[in-house]
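I have placed the structure first, in the form of structure tokens, so that the comments after it can refer back to it.
All protein chains but one are shown at their positions in the complex.
Moving on to chain A:
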């Protein structure tokens, strides 16, 4: 009995060492890239007021034309009411918004990818968007359960060059991997998209159908493929360091703040220039639309350096 036990133990130890060695090698490959980049990026903020004021007249008039956003909204018939709400509200503020569905619905228009696997669907949508981008250079990927304020997204990336790789949102860590959370929306520059699509061809490092026994979420698979192409996740924040991409609803964040900062609930809660919220019901999203684009106190004027006009064929904004 004892000899069998010790063989077993030896086997376990050898296997354990083998695993550790393998994971060490895996990290080693991508490790060199992350050292260089992590210090430069990771926290991404918009231009400060002073920097904006320093821009020349011609630069100012060019900017709104350059910062144009293609929205990829990943829907399924199960999310029909949220789909309809996103279609009716915030998506109209994208320069181009395309709904990508797993299967078509008679009620609403979408590009039918005819694909049940979420990662495969995301890959197809990304390829389609890149091919149909025209002169749009920024891409925003979200589900219809997310609500986005596109003007604030534009403000964040105003001075960033889309021919550089950018991958922005609310970042989380999974082991060694920094990834952008799907629920709060994913921003990709044109260059990031281009590299990603190149990486899609690599079936070993960026497979379309996972080989592993377990399924990794699309957000992590996306981060992995991007990491292999030298593109790293960055957390979108305002000048005070408050996150701009939120995976919770407004009331959830307010409620948290009431517990943590009862003296200063709203100041401590969320950024004035927030970009996304998630987990809201369709009627809460209609109220948010009104709250963002309409409800305001008479007499509070802002002297913003840029102008965004209300879109055609939209109301409640």
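As a convention for this text, a residue touches a chain if its C-beta (ideal position, glycine included) is under 8 Å from a C-beta of that chain, and two chains touch if they have at least 3 such contacts; residues count from 1.
Definition applied: contacts and distances are computed from a predicted model.
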| item | value |
| --- | --- |
| Protein that the absent chain corresponds to, by UniProt name, given "Glycoprotein-N-acetylgalactosamine 3-beta-galactosyltransferase 1", "Cell division cycle associated 4", "Queuine tRNA-ribosyltransferase catalytic subunit 1" or "3-dehydrosphinganine reductase" | "Glycoprotein-N-acetylgalactosamine 3-beta-galactosyltransferase 1" |
| Of A:187, A:250 or A:278, the one touching the omitted chain in the full complex | A:250 |
| Option touching the unshown chain, where A:106, A:173, A:209 or A:303 are the choices | A:303 |
| Missing-chain contacts mapped onto chain A | 49, 88, 93, 149-152, 154-155, 250-251, 254-255, 257-258, 265-266, 269-270, 272-274, 282-284, 286-288, 290-310, 315-317 |
